[in-house]
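Notes for the one structure printed next.
The complex is shown incomplete by one protein chain, all other protein chains being positioned as in the whole.
Order of writing sets the chain letters: A and B. Residues in each chain are counted from 1.
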Amino acid sequence: MAKGGAAGMIVTDVANWLSDPANWTGQNGVPTRLLQHLQYSLVALVIAAVIAIPLGLLIGHTRRGTFAVVAIANSFRALPTVGLLTFFYILISPHIHGTGNASYFIPSEIVLILLAIPSMLSNTYAGIENVDPGVKDAAAGMGMRGSQVLWRVELPNALPLIFSGVRSSFLQVIATATVTAYVGLGGLGRYLIDGLAQQDYPQMASGAVLVAVLALLVDLLLALVQRYAVSRGVTGRYRRPAAPVERITAEAAA
Amino acid sequence: MISYFQQHQSQILSWLGWHARLSALPLLFGLILALPLGWLARRYRWAYPPLVGIAGLLYTIPSLALFIVLPGILKTKILDPTNVVVALTIYTVALLVRVVADGLAAVPEDVLQAATAMGYRGFGRLVRVELPIAVPVIGAGLRVAAVSNVSLVSVSALIGVPELGQLFTNGFQLAYQTPILLGIVLSVLLALAFDTAIQLFTRALTPWRRAVRPA
Partner (left out) sequence: MKSVRGVTAIVAGAATLILAACGSSSNPTSTGGGAGAGGSKAPSDTIVVGSANFQENVVLADIYAEALKAKGVKVSTKLNIGSRETYIPALKDGSIDLIPEYSGVLLQYFDKSATAVSSDEVLAALQKAVTPPLTVLDQSQAQDKDAIVVTKATADKYHLTSIADLQAVAGKLTLGGPPEFETRTDGVPGLKKVYNVTFKTFRKLDAGGPLTENGLKNGQIDAGDIFTTDPLIAKNGWVVLADPKNLYTAQNVLPLINSSKASDTVKSALSAVSAKLTTDDLVSLNEKVQLNKQDPDAVAKQWLSDAGLG
């Protein structure tokens, strides 16, 4: 069968699976799994942001400890997620009793948080560091002091990079949250792991498509937020009046 | 941990070798594919958004999903490590297209004009002027891709591919931390090795950056 034929089969498999109403209801339905996935991702992202962004602002502003902190954060990127997941699960879950998801949730969240920190930390730090020194000088000249410079000048100027770090982290977390199904968690990764165990190809392919679509939508949403949150002075996106030469020639032609 | 390593040395080294190959090959193929694509994205303004957009889209496909779905598309056998290489190549290309495009775009305009004035044009200018200047940026992107690949390869242990990730699945089944820790350490060392190698490589390719001594 031609390659196009195989790809076409996947499309029909996914279409059939997604149009089956049974797959949209109940514990294993798409809405439940989607919400779980978002929940796991958001918790990790928020906690990572609370850790990474203030830290990035601090070291970017004071220029102290940059090498050590950034090196440690970047080394987090090298950690294998499956390894960390299994490690934390075995470490933590024997101590967690009770009927809830905590024994799967906590180790998974730790791993996702560790994964989300590097991008946000390095982007925040780079954003602050790359603020035009002339701008900072002007701020100082206007009488602003340390923390005022940080909050009113450096942070707004660094927002594009910070946002791009948040977006990048969020995407990574959403993609990696699929692997947490290996240690018993829910989310869209369940379709992959269960589909693999049950050799249910349509389920697996649909799971893959759903995660990709989720990531895409989240990214678009964040791009939209970025458009309106970042000051136009920074991005330079405002309508310029026509250059003087053009105005004059336009008037002369009229 | 050392004694565990010694006990299973040949097995672990075999997995390490596989892991290194499965991480390195996609870097090579990915770079080869990303260079022309990135150049296209830079050369034709209208091509940049769709190319980078598709690249971004490809990057969001979770690795486990790709490993599972590829055998059906590629008609490879289920346990074939080729699936891993193809999947990681896709990710590497997705990452590098934008890096190459931005790297080429960062070449200062006056340098381009000087090169043209000296008689370099088209492909010659690309290879002898633009690419060498873009090497640091591309090198940085390659480092990120390398480290990311090393981590992603271990996900393939969930479908039985022989590499360091087997230490994680084995350890997990036995609730045994030693192989897991060993696997983490070896993965990080491997990632570090790739990172350093690429750094040295890019430094070797850009001798002019070292020639300038600050006054």
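What to note about this one:
The rule we apply is simple: a contact is a pair of C-beta atoms (placed from the backbone, for glycine too) under 8 Å apart; a residue touches a chain by one contact, two chains touch by 3 or more.
Remember, predicted model here, so these are calculated numbers, not experimental data.
Of the candidate positions A:Val183, A:Ala212 or A:Val230, contact with the unshown chain belongs to A:Val183.
Only one of B:Ala47, B:Leu112 or B:Leu205 touches the absent chain when the whole complex is considered: B:Leu205. The residue from B:Pro81, B:Gly103, B:Gly141 or B:Gly183 that touches the chain not shown here is B:Pro81.
Contacts to the hidden chain, counted on chain A, fall at residues 27, 89-90, 93-94, 96-101, 103-104, 181, 183-184, 190, 193-194, 196-200.
Although one chain is not displayed, its contacts with chain B can still be listed: residues 7-8, 10-11, 14-15, 17-18, 21-22, 24-25, 28, 76-82, 85, 127-128, 132, 157, 159-162, 166, 169-170, 172-176, 178, 201, 205, 207.
We take it that only the chains that are shown with their structure count from here on.
For the pair chain A and chain B, the distance between C-alpha centroids works out to 20 Å. If you check the complex, the residues on chain A that touch chain B are 3, 6-7, 9-10, 75, 77-87, 89-91, 171, 174-176, 178-179, 182, 189, 192-193, 195-196, 201, 204-205, 207-208, 211-212, 215-216, 219. Residues of chain B touching chain A in their complex: 56-57, 59-66, 68-69, 72-75, 144, 147-148, 150-151, 154-155, 157-159, 164-165, 167-169, 171-172, 175-177, 180-181, 183-184, 187-188, 191-192, 195.
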